[in-house]
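With one protein chain withheld, the remaining protein chains of the complex are depicted in position.
Take a look at chain A:
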């Protein structure tokens, strides 16, 4: 499968990555190459093979319902470019 320039622009927009028009051609080539390479996997017959979810045989680890984190408002907002009264402050997100 090959991607076109429009797909590259769309992916970039969804990922919030700025891609200049002159970069699009190169990225289109690069992404198409990656996809073609991954498509080799399609040559294998995987009928009746369970999808592998982990390289080790183990179940999802669970924790008990206990409160053991939080109460560190200052740490949480410490890296925010702007914060007030314990809130993160961001440019207005218009509804």
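As a working rule, a contact is a pair of C-beta atoms (placed from the backbone, for glycine too) under 8 Å apart; a residue touches a chain by one contact, two chains touch by 3 or more; residues count from 1.
The criterion applied here is as follows: contacts and distances are computed from a predicted model.
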- line: The chain missing from this complex carries, among "RNA polymerase subunit sigma-24", "Aspartyl/glutamyl-tRNA(Asn/Gln) amidotransferase subunit B", "Carbon monoxide dehydrogenase subunit G" or "Ferrous iron transport protein B", the UniProt name "Aspartyl/glutamyl-tRNA(Asn/Gln) amidotransferase subunit B"
Query: What residues on chain A make contact with the chain left out of this view?
result: 10, 13-14, 16, 53-54, 58-73, 76-77, 84-95
